[in-house]
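Dropping a structure here in structure tokens format, bear with me for questions.
With one protein chain removed, the remaining protein chains of the complex are shown where they sit.
The first chain written gets the first letter, and so on, giving A and B; residue counts start at 1 in each chain.
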Amino acid sequence: MAYQIPNFPDMEYVDRKKRGLTIQVYYREIFRGVWITTKHFFRNLWKWLTFRKGGVVILYPEETRADMSPNNRGRHILVQRSNGQPRCVACKMCATICPAQCITIEAEESEDPKIQKRPQVFEIDLSHCIFCGFCVEACPVDAIRMLPETSELVGYDRFRMVYDKEKLLSWHPTVSDDVVHGYNPNA
Amino acid sequence: MKEVTLTVDGKKITVPAGTLLIDACEQNGIYIPRFCYHKHLFPSGNCRMCLVTIEKNPKPQPSCMTPVADGMVVHTNTPEVAEIRKAVLEFILINHPLDCPICDKAGECMLQDQYMEFSGDKSRFNETKVAKEKLYHFGEKIVYDAERCILCSRCVRITREVSKTNKLGILERGDRSYVALAHGDTLDDDPYAYCVTDNCPVGALTPTYFRFKERVWYLHKTPSVCAGCSRGCNIWIETKDNVIYRVRPRENDAVNKSWMCDFGREYYIYPPKNRAAGVKINHRAVDYGKFVSEVASLLKEHTKETAFVLSAYATNEELTLAKQLTEHLGIKGIFHKKDRVWQESTGEIREDDILIKEDKTPNMAGVKNAFPDAKDINDMVISDFKYAVVWGPGAPLDKVSGLELIVISAMVDQVWDKAKYNLAGRISAEKHGSFTNFEGITQDFRRAIKGENNYDELTFFVDLLKELGVKPIGRTVQEIQNAK
Partner (left out) sequence: MEANFLGINMVNFWTYFILAGGIFVFMFMMGAVMSWSERKQSAVLQDRIGANRASIPLPFGKKFAMWGFINNLADAIKCLIKEDFKPKVYDKLMYNLAIFFAFIPAVLAVAVIPFAGIVKPAEFFNVSYLKWIPYLPEYFAKNLPDYSFKVQVADLNVGLLFIFAIGGISVFGAILAGWSSNNKFSMMGALRAASQMISYEVSMGLSLLGLIFIFQTVNVWDIVQAQNELAWGWLPKWGVFMQPLAMFIFLAAAVAENKRMPFDLPEAESEIISGYFTEYSGFKMLLFMFAEFIEIVFVAIMLTTFFFGGYTVPYMAADGFYFPWGTYVHLSHATVVILQLISFHVKVFFFAWLLQQARWSLPRFRYDQLMQLGWRILLPLAIANLIITVIIVALGGL
């Protein structure tokens, strides 16, 4: 039964049913709740006892999620030049756009006067990263990309989640053309 | 002076006769884009970016080369002018390499800004761009990138008109043109060389000390006054994370126009190695409060025997408090000194008739204003005193015996090592206050970086006065300035 409140057309009083004894003593509801969990308990227990997995969760790292989207981009890489050096010119566009401010770059003079500038330090603090992909979009030379993988973000301290230049360059392409030649957005 | 009235975009403006049209427009709030024109340089009119249409004139005119005339009707926002600007930008960008990612100028580049504001077109240029020298050292200070250069000739005019060394010139013709020095010459001995990098509209000339150090949009600009000499050039101190990355002149027609010398920049960029730190009594670190109370009681007891040596690096506000202190205590022996640090470290006396002054202290005029009776330290009769409060570096007291020294200084020198009481002070980049330059112009400056393990002299004097039971004139720079 509901009553309209004068002057407040959107609001109404609701008369809840008075709680009877069966609810007041709680036991019925408790047994109903326990019954549900007990069903789960014995079903899962039976699965475990018959050498099957009795849980819906994933035993990481033995198992990994198979239902990861193909659009998932979870790992940063630095694209290499043909000599293995990063293509990055340390322009700090990614560091500037990064909403989590997790990219640290320090530039240095390159030996090659055609390249001039290259990163001396390139670190992504993946414990801060929010995987928005802005860095990939901001990069003017297509030097940073994100792969459809998950970065194995585990470590005993947060400093292990800082990926440095070597780690970011450690990804080796299967199709070398893809990396050596730039990605042309107009093509 | 005769005044003329003209119409710009339907707005009637009145300016003195002889003013250039570009200045007349800018004074009245109409910005005309430009590359080669600079307020403090002779116009050259080669970039054509400032073309405007003037009625009854068959062709668009460069506003930087056109003096105003009575009854002139000028249009700067017509579609025709916009088309001209687009065309000029497209022409300039034909051979511009667009290496903004590695260009230190990116972010404050006039070409970037004006392209974004006045053009925004895509390139139609399919041919190969002209390749030129990418990395050419004009000595140790300046790096020249010929590809980025738009040949505005500002740098050439700066060496011609400001530093008067005539070192730079433009060689070759057409798209082969480039800025060059005489064979074998460098810009290292030009004391205004860094001005060409500040005023280069693109990233063609960049200073080596700032090369690839930081992108300009990360820098925090603090208005300050150069403490390198008594000229008091207005500067921007550009910092990030408490580190000075760059120093650039701040425009002030009365003092330094748009220029400053390289020594002034190096004064800030390469911080001195002999910075003082901590607070000590008998060469042992003590609590700051203890230091204040000991110095206060010492000054109270030995007022007659104490000499007070002023620092010409002190701000006017600190000098005000120092004056209050000496007047309260009745200290008679007040001296000023020319700090010798600069001269000693460089081994030469630098002076020219452009900006650089022989007096390397920033606030000698302020000292003389605050303490007209102060005598030169060289006239000091040592035997009259037992104690000396030495403020600032460079006092010639290191060879003197029989004086207990209380040194408040930002620098370590012989006097600092000899002193019984030491308090590390701050350099002007770490302070807030004002300097009075040799012409008597008082200029405020702000604190750009935080001092590490040193103490603001202003706070020290406030604490000292409180310890002596006196209400200081003010506790902050603002309060002192308001009280004056």
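Please note the rule applied: contacts are C-beta pairs under 8 Å (C-beta built on N, C-alpha and C of every residue); 3 or more make two chains touch, one makes a residue touch a chain.
Since the structure is predicted, the reported quantities are computational estimates derived from the model, not experimental observations.
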| item | value |
| --- | --- |
| Touched by the hidden chain, restricted to displayed chains | A |
| Residue in contact with the excluded chain [from A:5, A:45, A:68 or A:121] | A:45 |
| Chain not shown: contacting residue from A:37, A:50 or A:83 | A:37 |
| Residues in chain A touching the chain absent from view | 24-27, 30, 33-34, 36-38, 40-41, 44-45, 48, 53-57, 59 |
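In this section, only the chains that are shown with their structure count from here on.
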| item | value |
| --- | --- |
| Distance between the centres, which are taken as Cα means, of chain B and chain A, whole angstrom | 47 |
| Chain B-facing residues of chain A, complex | 89-93, 96, 107-109, 113-114, 116-117, 140-141 |
| Residue numbers on chain B that touch chain A, as the complex places them | 99-102, 106, 134-135, 211-213, 215, 217-218 |
